[in-house]
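What follows is a single structure, and I will ask about it in a moment.
As you look at this complex, bear in mind that one protein chain is not there, while each of the others sits in place.
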Amino acid sequence: MPMLQTIGLNKRFGGLHVTNNVDLTLEAGEVHCLIGPNGAGKSTLFRLILGEHLPSSGAILFGGEDITGLKPFQRIRRGMSVKFQVPGIFKALSVRQNLEIAMQHHYPPAALGEEIDRLLAFLNLTADSTRLAGNLSHGQKQWLEIGMAVSLKPRLLLLDEPTAGMSPEETFATGEMVKRLNAEGMTVLAVEHDMAFVRQVAHKVTVLHLGRVFAQGSIDEIVANEDVAAIYLGQTTAHETAHEAAHA
Amino acid sequence: MDVGTLAFSALYQFGDAFAFLVLSACGLAVIFGMMGVINLAHGEFIMCGAYVTVSAAHAGVPLPLAILIGALVSAAVGALVEILIIRHLYDRPLDTIVATWGLSLIFTQGTLIVLGSTMAGVGTPFGSFTVGDYSYSLYRLVLCGMAVLVIAGLYALFNWTRFGVMARATIQVPHMAAALGIDTRLVYSLTFALGAGLAGLAGGLYAPTMTLVPTMGTTFIMEAFVTVVVGGADVFLGTAPAAAVLAVVKATMTSWYGQLAGQIGLLIAVIVVIRVLPRGISGFLLRERA
Amino acid sequence: MRKEVMLSTLGLRAGYGGKPVLQGLDIEVRQGEIVAVIGRNGVGKSTLMKSLIGLVPAMEGSIVFGDRPVEHLSAFRRARLGIGYVPQGRDVFPRLTVGENIAVGGMRAGRVSEADRERVLGYFPILRERWSQRAGTMSGGQQQQLAIGRVLVANPQLILLDEPSEGIQPNIVQDIARIMVQLNADTGVTVVLVEQNIDMIRAMAQRCYVMDKGRVVAELTREDLADGEAMRRHLAV
Amino acid sequence: MNALSRFFSRLEGPQTLGRGPGFWIGFLVVLAGACAYPLFSDGYTVGNTVYFFTWIFMALGLCLIWGYGGALSFGQTAFFGIAGYSYGILTINFGAAYGFTFVALLIAIGIAALFAALLGYFLFFGRISGVFLGIVTLSVTLVLERFMAQTAGPEWKIGAARLNGFNGMSNMPPLTVPWPGGDIVLFPDVQLYYVVLGLLVLVYLGLRILVNSPFGNVLVAIRENPERAEMLGYDIRKYQLGTFVIGAALAGLSGVLYTSWGQYITPSSMGMTAAALPIVWVAVGGRSDLTTTLVGTLTVLAVFQALTIHGSQYALVVMGIMLVLTVLLAPRGLIYALARLIARPFTKRQPGDA
Partner (left out) sequence: ADPIKLGVLEDQSGDFAAATIGKVHAIQLAAEEINKAGGIDGRPLELVIYDTQSDNTRYQEFMRRVLQRDKVDVVFAGFSSASREAYRPIVNQFDGLAFYNNQYEGGVCDANMIVTGAVPEQQFSTLIPWMMEKYGKKVYTLAADYNFGQISAEWVRNIVKEHGGEMVGEDFIPLGVSQFSQNIQNIQKAKPDFVVTLLVGTAQASYYEQAAAANVNLPMASSVNVGQGYEHKRFKPPSLKDMYVTTNYIEEIDTPASKDFFAKFKAKFPDEPYVNQEAENSYLAVYLYKQMVERAKSTKRDDLRKEIAKGDVCMDAPEGKVCLDPKSQHMSHTIYLAKVGADHSITFPKVWEGIKPYWLGEAGCDLTKSDPSAQYTPSNPPPKN
């Protein structure tokens, strides 16, 4: 059974048809990347999946169940979790408290402290645990948010541009983290513009363009697709090759 | 009684309620809608406008000019208040409730101490006219006209002028507005002064028709808040239709069941509107066309 | 012949709540240069940009723009002197339309001239298409383009770009780099660029500072930039 | 011993100032002082202190809703008034015998809470937040005031209880403890003092446990970023509603105590001025913490009363100036700032503390 399935999903904003009959299927255990030009409708699709927007028409199945009409928190409780494009953290609370709020219902109180320490170390934020989250640098905020999303132990992890603003090195580390989570059984749907990252993690890539599924396939197929290059990739990037070489 | 007389009287009552709602609310709406500040000293700016207007009129200044002076003095006081107090509170708008509450105590009681408990009025100008069986105060029509003028002026100011766009930008993302070369402090001061000035204008316009006491501002407050809530955050789209809707509610309820019904009708209208249109009328007009 | 210095800092210390992030930082940017600043997350790159435009006050040290010390001027005065700033995270005015956002960008120069507007809309056609959409409802990448366009429309002498490629589709990243280089060639505009995208740095920058812990720890030349190995070493510091 | 330390640990957490043995020793000292003080004081002062205490419950409730939950309720006085009138109606009809006044107290609080649940459902499930929430709740309390003010006529009565319009309702019995040797009527004096003090300690500790529990964590999360809190799987509307109802019940408790204290309740208890006062108390003390709210409310009440006594006409002006200065100079509240100042030499700077 697919982990997530959208069936004929449509979303209109006034005259703007932002999501156009999208059929997307995510198999359990895969890392699926969603790419496409700015304004293609990727974030909107995310919001539909999360229930922040209600679709104009169409249905969403999660683990075989129809979740189209559910409220966001109900979807989260069924095993989704998300990192937004713009970091959504509790700015006036400490880093540690941010994680505590995310995790308190998923771990027994006795184990909570230890779990938080573990996650802090994993996120490289141990030294910053008492700082206010709002005072972190942009990249650190991204990490914290990923940490909060992951800590819910979701079946499906949704990542909207997880590496925005990260250096190649950090992007790579994030990719490794995603792979590790995936190896532990998490299904991942990520929106990214960083092709190196996509190449590093994706089992399957879907290209969205003008609200439609424009192409789908493995990363190599997509990169080789001239139409995709025309609308999105531009000339093949030199650095991507360098990056690959470095971590080969 | 013929239909024309009835229609005119209904229209007159509606216009009268509309003017009171608009003029009470517009100063509050500008400050709240633009700056997110709940100005509990709104009534005191109204009082200030009224007092200055009447003092000027007593000193022999013609009434229209006196009203203008009232509005300007209120605006100046508003600018001063912004510079001394409000400016320091923009990052915590809810605290402005306390600060402006404090200000209102200072203004009301200060006026009482300095100027005494009342001030003699100037009398309503222009006399009356008759339609059918009823006679009406002509000045009330002037108030109505002023209300329309103020709404139109505000709309034009904020949507069509440089200052308007600048002010809206500043209020949304102040640091970015500054980084693009806008003198955000000046914009804040001017916007607050505008709100205070409009309150003063309301005070000046109503001064000839009312008792002048230091607490007179409070009689405007409820109407002002109700209109702002029903209008929603966007002053220019919201205030006029909100005042129109509420004027209908108030005028009808008052004429059928008396003033208490009119007042409670207003407050119930708020709750209903909030239930149906949580973001007020302007929120509805600007809704993400989903 | 070396061109005049357009922007320099000397011993600049700046930060938040009395705690400096920049720990005595010196840079020097000459007129017409495109200089990149790189460094890991959290080393203070954005703080540097904010303190150059005046959003983070300088606690110590100097910032000289042209021949004027500007460290005591408030942000809007620096902007009026000709500094344009594209922040990390875009910060468009969400409830203004695209058109109004552009208009605000042009305010320091008075009205936006027809020609400037057309030029910017030529760079970013999506802005023309969405001229009266409210900026807050634009996609992330669209907002980024708006943020850049909003600054270009006022023809600044110096542009501070904080991670302009973030969230932008690859071919538009290339476009932006091309536009900036073109602009630099045509008008001699000076650019300070904070970036993580190596391709973009390579495509644009003539020189590069490497930052760590609030200080400049290295300076890379164009040649160094071409060397993939050296670049990675620095970005990994 | 272990149980005790576990109990104390539940009272502490990042959501409350005041931690560790130092704080709790101080707390016990203050409590002991509060218990002993009627022995050294006169009836008036004790009665007046009870009067101050009666308001604190409403302030603590608002602190919970606003300071912790981030939802500004400008209408706490509505619940205050509803509970006060309910207490009056119940006790005028059924008397004070057999400890009925305490039953009436509970029922009155229940009625206020029920009303809050209805209103809150309306508000929070309609996703109203921020300043608007403030204005709507204010409107509600103003409707109640206007309405109650005109109930002067004989037709406005419930059982034997005349609502009595603007003049207010009186003649209800004070809280009365049934006692073998004759009921103890709790006039504002020493007995009432101990009862209210006991309630106060109970509510204060209870709220501390609440805000430091996972519930409290979610509450501040909603204050900081409701969208994100929801995306962590919390039904924020239910949390907000729950908080609102608790806060309303506390306002109701204040209402009943006030009514019993002066045997009087009036529509102006729900008016504009009355509605603004709780906000002033909470904001001046420091709304983000229970302890500062408690101390702040007491301080403001005492200072304002003292000013009125000694300041004659200038009292209101001075109050106004004090409010403005407090907001300007102590952004997080006066008591909060003082607590910080006092605590500074004793706390180690935490690494990375900004």
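Chains: A, B, C and D, in written order; residue numbering restarts at 1 for each.
Just so we're on the same page, a contact is a pair of C-beta atoms (placed from the backbone, for glycine too) under 8 Å apart; a residue touches a chain by one contact, two chains touch by 3 or more.
Computed from a predicted model, the values in this text were never measured in an experiment.
Undergrad: Under the definition given at the start, what are the shown partners of the omitted chain?
TA: B, D
Undergrad: Which listed residue, B:74, B:100 or B:254, touches the chain dropped from view?
TA: In the complete complex, the chain left out is touched by residue B:254.
Undergrad: Considering the whole complex rather than only what is displayed, give the residues of subunit D touching the chain that is not shown.
TA: Residues of subunit D in touch with the missing chain: 42-45, 47-48, 51, 146, 149-150, 152-154, 162, 164-168, 170-171, 187-188, 262-264, 266, 268-269, 273, 305, 308-309, 312-313, 315-316.
Undergrad: Please give every residue of subunit B in contact with the chain that is not shown.
TA: Looking at subunit B, the ones touching the missing chain are residues 9, 12-13, 16-17, 20, 109, 112, 116-124, 127-128, 130, 133-137, 139-140, 208-213, 215-216, 218-219, 222, 251, 254-255, 258-260, 262-263.
By definition in this document, only the chains that are shown with their structure count from here on.
Undergrad: Using mean CA coordinates as chain centres, what's the gap between subunit A and subunit C in Å?
TA: So the centre of subunit A lies 28 Å away from the centre of subunit C.
Undergrad: Measure off the straight-line distance from the CA centroid of subunit B to the CA centroid of subunit D, and report it in whole Å.
TA: Taking the average C-alpha coordinate of subunit B and of subunit D, the gap between them is 33 Å.
Undergrad: Do you know which subunit B residues sit against two or more other chains?
TA: Residues 288 of subunit B touch two or more partner chains.
Undergrad: Quick one: which residues in subunit A touch 2 or more of the other chains?
TA: 13, 135 - these are the residues of subunit A that touch more than one other chain.
Undergrad: Touching subunit A in the complex: which residues of subunit C?
TA: Subunit C reaches subunit A through residues 16, 38, 40-43, 46, 88-89, 126, 137-142, 144-145, 163, 166-175, 196-199, 202, 228, 232, 235-236.
Undergrad: If you look only at subunit D, which of its residues touch subunit A in the complex?
TA: Where subunit D meets subunit A, its residues are 14, 214, 217-218, 220-221, 224-225, 227-236, 350-354.
Undergrad: Subunit B touches which residues of subunit D in the complex?
TA: Listed in rising order, the residues of subunit D that touch subunit B are 66, 72, 122-123, 126-128, 131-132, 134-136, 138-140, 142-143, 146-147, 150, 272, 276, 279-280, 283-284, 313-314, 316-317, 319-324, 326-328, 331.
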